[in-house]
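Yeah, one chain of the complex is gone here, protein chain that is, but the others are all in their spots.
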Amino acid sequence: MPRVMVAGASGFAGALAADLLWRHPDFELTTVTARTEAGQLLSDLYPRYRVPLMLETLDLNRQAEVDAAIVAYPHAAAAPVVHDLLERGVRVVDLSADYRLSELQTYEDWYGPHPHPEHLQHAAYGLTELHRERIADAALVANPGCYPTATLLSLAPLARADLIADVIVDAKQGVAGVGRAPNYDTHLSFIGENLYPYKVAGHRHTPEMEEQLALLGTHVKLQFQPHLAPFDQGQLTSAYVTPTRSVIDDELAGLFEADYADEPFVELVTSPPGVRDVRDTNFCRIHAVSDHHTGKLLVFAALDNLWKGTSSQAVQNLNLMFGLPETMGLS
Amino acid sequence: MPRVMVAGASGFAGALAADLLWRHPDFELTTVTARTEAGQLLSDLYPRYRVPLMLETLDLNRQAEVDAAIVAYPHAAAAPVVHDLLERGVRVVDLSADYRLSELQTYEDWYGPHPHPEHLQHAAYGLTELHRERIADAALVANPGCYPTATLLSLAPLARADLIADVIVDAKQGVAGVGRAPNYDTHLSFIGENLYPYKVAGHRHTPEMEEQLALLGTHVKLQFQPHLAPFDQGQLTSAYVTPTRSVIDDELAGLFEADYADEPFVELVTSPPGVRDVRDTNFCRIHAVSDHHTGKLLVFAALDNLWKGTSSQAVQNLNLMFGLPETMGLS
Amino acid sequence: MPRVMVAGASGFAGALAADLLWRHPDFELTTVTARTEAGQLLSDLYPRYRVPLMLETLDLNRQAEVDAAIVAYPHAAAAPVVHDLLERGVRVVDLSADYRLSELQTYEDWYGPHPHPEHLQHAAYGLTELHRERIADAALVANPGCYPTATLLSLAPLARADLIADVIVDAKQGVAGVGRAPNYDTHLSFIGENLYPYKVAGHRHTPEMEEQLALLGTHVKLQFQPHLAPFDQGQLTSAYVTPTRSVIDDELAGLFEADYADEPFVELVTSPPGVRDVRDTNFCRIHAVSDHHTGKLLVFAALDNLWKGTSSQAVQNLNLMFGLPETMGLS
Partner (left out) sequence: MPRVMVAGASGFAGALAADLLWRHPDFELTTVTARTEAGQLLSDLYPRYRVPLMLETLDLNRQAEVDAAIVAYPHAAAAPVVHDLLERGVRVVDLSADYRLSELQTYEDWYGPHPHPEHLQHAAYGLTELHRERIADAALVANPGCYPTATLLSLAPLARADLIADVIVDAKQGVAGVGRAPNYDTHLSFIGENLYPYKVAGHRHTPEMEEQLALLGTHVKLQFQPHLAPFDQGQLTSAYVTPTRSVIDDELAGLFEADYADEPFVELVTSPPGVRDVRDTNFCRIHAVSDHHTGKLLVFAALDNLWKGTSSQAVQNLNLMFGLPETMGLS
C-alpha cells in the first residue's frame, strides 16, 4: 500500500487531506508535519478529524520513506519542500500556487521570486477533469487554487466550443477559504451578518484561469471577483458569459452533458445549486442556463472549497497517480 | 403633527415602518393593521420593536382619519387598499410592486392583472435620490423593490454619462428579503451554511430597473441575478459594467462624487463595502472602481434591504412629502 | 443481507437514517416512504444525501418484504405503523416517543391516548450503552428522545454509584431538533443572533429520563431545561449534580472510565466538548469535573442530535439486532 505524508497538516487543507488519507482504504498515512504545532496530536487540533497522529517537524531525512506527499504550505514556502521531495523520488501533490502557472514571469508578477522554477514546466495542473492523463503520469501535480476549479469546470465546455466572447465570474465563498489563522475576516463579530467583495479588480487566481482557458482555445480577459460570505465551507461561482453566437438551452445542455455525463464528481442539475448540497464532498454541482432576455449564458457551480476546491481533489489526483479508481476513499 | 397609519404591519417591512414612525419626532403613528394577526400587540410579534400598539383589521371607515399611510401588502393586494386611501385623500407610500412600472402591459406580463391601473401614471417612483422633487408633491409614491435601490444608485451616474454598453448585476441578500412567513428558504437547516442563486434568468425586478435606466438615457438589457445568503438583513449588489469607452479611476470617482457628494444617505467609500456596515441604517454605501486588466467598471453597493431597501426609504419619502428634513427620524 | 425500510423518510431523522442505511455495507435499503412527499426522489429533497430512491406511500401489503424497519413518525402516529410491522414479523426501531416509557399512565399524561399500548412492556429502550443486551434480542426498540441520550450517558455512572442527590440539566440544541417543517423557531430572521429557553418547567422528555435513572437505582426529580441556539445540528447538555457525598476528580474520572473506556462511541475528554467536535458522527463526547468551590459535579456531553441523538443510534441498534459489529457503517 503506498505510503503518504502530509506536509503542513495543521492548516485547514492539510488537516482535511490527512483525514481523507487516514480513512482511505488504499493509502497509508504515515506522517503529518507542521511548523509551529509540532508535538500536538492532529485530533486535538481538529476534533472532527479523528486522526491520532502526532504532528512532527518536517525533516525529510527521517520522513521521506514515503511514496507520495501532499504539500500544504503557503506559496513560496512550498517550492523548497516540493523540490526536496522530488529529489528523493517522492511524488508530490502541491496545494500551493507555486507550480500552477506555466510561465515564470506570470508567477513572479503576482507572487514574487520563485524559489525553484525548474519544476514549472513538468508539473501537471491538477484539475482532474481537464488533465486526467497528465496527472496519472506526473511526478508533481499542482493542485488548482480554490476558485479555478469551479470556474474552469463551469467554462470548459463553452471554451472548447469557442463560445465565450466575454465572461464575468462572481464568486462567493465561506471563511474556510481564508484559513486557520484567526483574523478579522473570520471573526464572527465581523463576518457574521455580513458579506463583502475582496481583492477587488485583481485576484491572483485570474492568470491561472486565463491560462487554462487559453489551453482550451479561448483567449479572454476574465473578470473574476470573489466575495466573502458568513459560512464556513463552500463556494459558489456565478459565471455570466456573453456568447460568440446565440445558444439555445438544448445546445447548452448538450455541451455540458458531452463533457460531464461520465464524470464521477461533476453533477449536472436542472435547478440552482447551493453550496450546502456539496458540503463535505468531492462533487462539483453545475447548472447552466441561457437567459432569453439578454442572450447571455449563465453557469452556476457549487463545490466545497476545502474538498473539491483543495484537499479531496488532491486525493482524487493521488488515486490517479497510483493507478487506483478515481473515486476511492471519496464517496 | 401628521398622522400616519401602516397597513400590513405584521410583515417585516410594515413592522419596521411602524417602528420608525413610532420613534419619529414629527409623525404620529396612529394605527397599525394586519390581516391574520389583528388583535395582537405589535411588540409581541416583534419584541425588538417596542411599539405598544394593537394590530387592527383594516377598516378605512374607522381608520382613515390619517394624513398618510404606508401600505405593506403583497402586489395585487396592495392596489385596492392604495386606491381606497387615495379616494379618501390620504397620501400613500406603497411598498408593493403595484405602482412602480409606468407601463400597464409590463406590469401584467410579470404580475398578472392590475386591480387599479388608473393610478399608474401619476405615481412617483420612490427612489429618493433620483426623484426627490416628484416625490415631494406626490399623492402616491411607489417605493422601489428591494434590489432596484442598490442597483440604480450604483448605475445612475454611469447611465447619465452614457457609459453603459453592457451590465451584469450579481446581487446577494439575506433572508429578511424573503419575508416573515417561514419556508425552506428561511429555515436555518436549509439556508445555514448555504448560498444559492434564485429566480435564475428572470427576476421580476428587471423591468423596473431597465425602465429607470431608460429614464436616465440608457437603454440596456440588464442581466440581474439574485442570490440568497445565510444572514438576516442586508444586501450587496456587484455591478459589472462594460463601458462605452475607456474610463479611468479619477473620472469614475468624479462622476459618483458629482451625483452623491451632497446626498445624506449615500456613502462613497474607497474600500469594499459590507452589508454589516449599513445594517439598521438608511445608508447605501458605494464603492466604484475601474479594473485595469479588463477595462470594466465595477460598482459595489451595500444597503439594508429592510431599511434603505424598503421601510426607511419609505420614511425618507414621507419626510419629503410633508416638508420635513429628509433625515428626520433616520439618523 | 437484511433488507430494511425507513417509514417516514422525508423528515430529518428518517432521511438521515435512509442515508446511513444506503451507505451501510451490510444492510440493503429497499424502501423509503413518506406521507405528503411520496413520488419525489429522496435525493431531491435532501441533496446532501445522495439516496436515489423514490419516496413511496406507506403500504405494508407491498412493502413488508423487509427484515427490519426504522419508523420515523410523530408520536401517536408511529404506534399503528409499528404495530402493523410487528404483526408481519418485521423488527422495528421506532424513533418516536410511543414506546420509550414503561408506564402507560405516564405516556398518557404527557402525550394523550396511546393507540397500541400492548407493545409497551416488551419494547427495549434504545440507548445502546445502557441496554445493549435487551436491544440485541428485541423485536421492538424504542429509540431515545434527542435529549435523553446525552443526559443519561452523562448521569449513568453517577446514578449507578448512587452519587446524585440533586441534578439540573441545562441543554442547548440546534434547530435540526425542531424538524423539517418551517416555523418561526427555525426561521433565520428569528433564530439567527438569538438563543432562548423553551418548554420552560415541563419538557416531556423528563419522565423518560427519570425512569431510566430509576432503573439505575437513582430516584430523583430531574430539572431539565432545553434551549434553542442558532445552529443546525448538535446538542450540548450541561449537568450540575449535587453529590450525595464529596467526590474528588480522580474518583469521578474513574467512574466514567469504568463505564465507558470500552465504549466505541463514547469519548471521554479532558477539556470542554463542543457540538462541532461530534457533528455528523455517532460519538457522544463527555467531560466530567468536580467543582472545588461548590463541591458540585459538572458533566458536559456533546452529540449530534440527528446522529447519536436519533438516526445513527438507530443504526447502531440495528447492527446489534442483526448480529453485526456495532460500529458497522458508522465510522
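The letters A, B and C name the chains in turn, as written, and every chain counts its residues from 1.
The working rule: a residue touches a chain if its C-beta (ideal position, glycine included) is under 8 Å from a C-beta of that chain, and two chains touch if they have at least 3 such contacts.
Predicted, not measured: the structure shown is a model, and the values here were computed from it.
Engineer: Any idea which of C:115, C:179, C:197 or C:264 touches the chain not displayed?
Structural biologist: C:197
Engineer: Hey, which of C:147, C:231 or C:307 is the one touching the hidden chain?
Structural biologist: C:231
Engineer: Can you list, in ascending order, the chain C residues touching the missing chain?
Structural biologist: 166, 168, 170, 172, 174, 190, 192-198, 200-202, 206, 221-223, 225, 227, 229-234, 236, 238, 240, 242, 272-276, 279, 287, 289-296, 298, 300, 302
Engineer: Residue-wise, where is chain B in contact with the chain that is not depicted?
Structural biologist: Counting only chain B, the missing chain is touched by 47-48, 192-193, 274, 276-281, 285.
Engineer: Residues of chain A in contact with the chain that isn't shown?
Structural biologist: Listed in rising order, the touching residues are 12, 174-176, 180, 182-184, 186-189, 191-193, 230-233.
Rule of thumb we're sticking to: only the chains that are shown with their structure count from here on.
Engineer: From the centre of chain C, which other chain's Cα mean sits the farthest off?
Structural biologist: B
Engineer: Measuring from the mean C-alpha position of chain A to the mean C-alpha position of chain B, what distance in angstrom results?
Structural biologist: Those two chain centres are 39 Å apart.
Engineer: With chain centres taken as the means of their Cα atoms, state the distance from chain A to chain C in Å.
Structural biologist: Computed value for the inter-centroid distance: 38 Å.
Engineer: Give me the residues of chain C that touch two or more other chains.
Structural biologist: Only 192-193 qualify.
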